[in-house]
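A single protein chain has been omitted from the complex, and every remaining protein chain is retained in its original position.
Up next, chain A:
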Amino acid sequence: MANVKVAIRVRPLNAREGVDGGRLAVQVEDKLVRIKNTKLDGRQDGHGDSREKVLEFGFDYCYWSVAPEEPHYASQEEVFQDLGVSVLAGASEGYNVCLFAYGQTGTGKTYTMMGTQDSMGLTPRICQGLFRSDTTFPEGQNSSRVEISFLEIYNERVRDLLRGREQKKKASLRVREHPEKGPYVQDLSQHVVSDYKQAVELLEEGIANRITAATHIHDASSRSHAIFTIQYTQAILENNLPSEIVSKIHLVDLAGSERADPHYCRDRLTEGSNINKSLVTLGIVISALAQNSQMSSSCQSINSVASEGDAGSTVGSHTSSLSGGGGGGGGGGGRRHCFIPYRDSVLTWLLKDSLGGNSKTIMIATVSPSCRSYNETLSTLRYAAHARNIVNKPRVNEDASVRLIRELREEIDRLKSMLLSFKMRNPSPSLSDERDGSLSDMVLQNELKVDQLTKDWSESWRDKKELLEQYSVDINRDRAGFLIHSLLPHLITLDRDVLSTGVTFYHLREGVTSIGPQDKLVEPQIVLQGGATCEIENQSGVVTLRPLPGSVCMVNDREVTEPCRLAQGSVITIGGVHKFRFNHPAEAAVLRERRRASEGALNCSYSDLRSSTSDPRLGGEVVPGQTGYCVAEGEDPASKQQCVEDQVKYVEERRGYVECLRQEIQTEQRRAERDLESEQAHLRQQHIDIQQWILQEKQRLAAITLEERGTQEFGVQTDPIPSPILDSLLTEGSEGSEEGCGQTVAPPSEVVLNRKKVVQEELLRHHALRRAESRFRRKRLHYQLERIARKRHLLEAKRELQWLEKALPPGLESPASPELGSSSSSRGRQPVLRRHSFSSDLLSRLYPQNTPIFRSV
């Protein structure tokens, strides 16, 4: 909880403790406080006791203020620099801030909070800071307003410390809540102050009014809580409209902790002997019981997903208040809630807006270093260590979870089954029509897209020989497409920025490829910005990632610390920002083969091709002036002369591709026709089957009917069937129910029952038929759409080709730009490309991510 900071301050030994020889029980080291039970030590001297004597606590700040001459002595100023300054900073940002001092009596709370004449405490320093900051930003004379109030809570009664004597007799002030203004003390005097002096005067007046009780044990001990509240209002202009930021700073000097705690057992002592009838703390015990069971009975019902607990039980969290032993607070995950009718202490109540939500809270616990106060110090430290828990936690109820999650699961299943059915190439009638088809193409296309793009890139920048060596081009007419394989394992950068269109491709050659920032001693093969480093080793096809210390490597979102083998498709994140996809063509080939086998005749080659043309990025390589591209191969940048040649080659390839498309359209067309024909035939057959079956049944029924009665009416029964099942979409499928006329009600008999059965069956058959028909129609539609899409692609490809051909002559110079020469420096940088003229760019704006391809069978 970032909003609560806890500090510890150790005061000097007092005269009494010094007399004892001043043995210390407390040690401070950086942010740790150690406490040693020296009493225990003495008692068990020489017995070799095994009991743990040193306890350690960690805090946000620890101040050692025991002796001024010590090097790490923390002065008032130092405490202010940490705590006071953050109070001021919080207030100026508009947060409510609350600073508590907590500790046994006589441990220096008042000294820390108020200070003495010679060494000011936090409160006056904060006032000072408030007015100082005011003058340093003199944007307006009245840019801020400071109002001060000072109250005291003694025995749960609230008293205004700044109202002189006249109100002393008055009863306790009432603490109330206002819907707009929050918790407030009714009739508490507010004093507007304009400078530091006034503020301090009020502070002193208040202190003088505080009750300081003298007891036999303590020379001076505060027996009341004092809250000094500064309301700080800043006037600002927001969008040229005047507005105010109001923040409250509560500076709280808690009474000696044993008094501040209403749960403290001392109370029941007095009560036990004095007030016979009242068992004050019984209530506390009972409420603790109720609260305890409230927390422990977190049942694992279906709603347990809704962990955080329930609304309405805020009381539970409120009561674990300042004084309520922080350990119990929070954590209540139970479903049950009950009401615990014990009022919060006035203090907690008044500060409740400061104990959670939007306010910043600082606790400073003061302790004595002396071994005499071991117990008190330990309990203060324990309390302070728990202090964070005093903060209220919001609990929200989430009952709707169950249903929502169920719904969503259903939807996910639907989407998944859609995908599955596509993969199985078995369009099942159970799928809703709208979802079948093109959807699933996207998935495959997506999968292959990155792969493909990478290949295209490298392809165009390589000489023919290398190309032949490293890639095999497989043009398979039967499959109406071709596949391009890079044989080397490689990395492709995945850029998070959706607007970035470049693709960077790194080969992982045999041996070690190191990745890291350029400023390293040994320049890495792959240069990344930031401190991300790692090594990747390719050992005859086995690629291993070796994370280097100081940089976080994640593979598929899992952090790796040991070398790990990379698998095809792994996503590698280095240093949290750089993401790569790892491709292992050899491995992928095996996988792809497997998949292809399962998909039968279908192959993905079409979309492979398709994606390469539809991507606007492609144009860039050959467009003059498109120097923003960075093709960064892991090593060995292609020679410049090669580029032109490559481009010519590329155009040729494009031509081939266009031709390819054209052919594919024809093949697909033929295939579609064949498919539709067979489908049609199947439908026809089904239809005939049904007709025959109906005829049979009719005869059968007629026979039965004749036996029983002379009437024959079977056509009638079949009649009402079609209309109810008529789906608006399926109207034309209703031929199956031609023999129709009005309905007559047959008296119930065996025949009737028989008929009913038949009717039902017929109904089912018709339904199946109709579904088959609508499936057929859908298919037909798909084929049409697909063809259209293909034609469009073809058109684009053609256009692009023309354009490319035109662009070729000037393109001869462009690749020779210095960009390539300095590729090592620009390696890894993501190119930014903005193109408006390119034809497919328009398209890509319609389809921001993927170009749709209709490709169902």
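Convention: a contact is a pair of C-beta atoms (placed from the backbone, for glycine too) under 8 Å apart; a residue touches a chain by one contact, two chains touch by 3 or more; residues count from 1.
Note that in this section contacts and distances are computed from a predicted model.
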{"item": "Absent chain [UniProt protein name; select from \"Cullin family profile domain-containing protein\", \"Elongator subunit elp6\", \"KIF-binding protein\" or \"Essential protein Yae1 N-terminal domain-containing protein\"]", "value": "\"KIF-binding protein\""}
{"item": "Residue of A:65, A:96, A:380 or A:551 in touch with the missing chain, whole complex considered", "value": "A:96"}
{"item": "Residue of A:12, A:182 or A:569 touching the missing chain in the full complex", "value": "A:182"}
{"item": "Given A:193, A:340 or A:508, the one touching the chain that is not displayed", "value": "A:340"}
{"item": "Residues belonging to chain A that touch the chain removed from view", "value": "1-3, 93-96, 154, 171, 176-183, 211-217, 223, 245-246, 265-266, 268-270, 272-274, 276-283, 285-290, 292-294, 297, 301-302, 305, 307-308, 311-312, 314-315, 318, 334-342, 352-353, 356-358, 375, 392-409, 411-412, 415-416, 418-419, 434-435, 438-440, 442-443, 557, 785, 788, 846-850, 852, 854"}
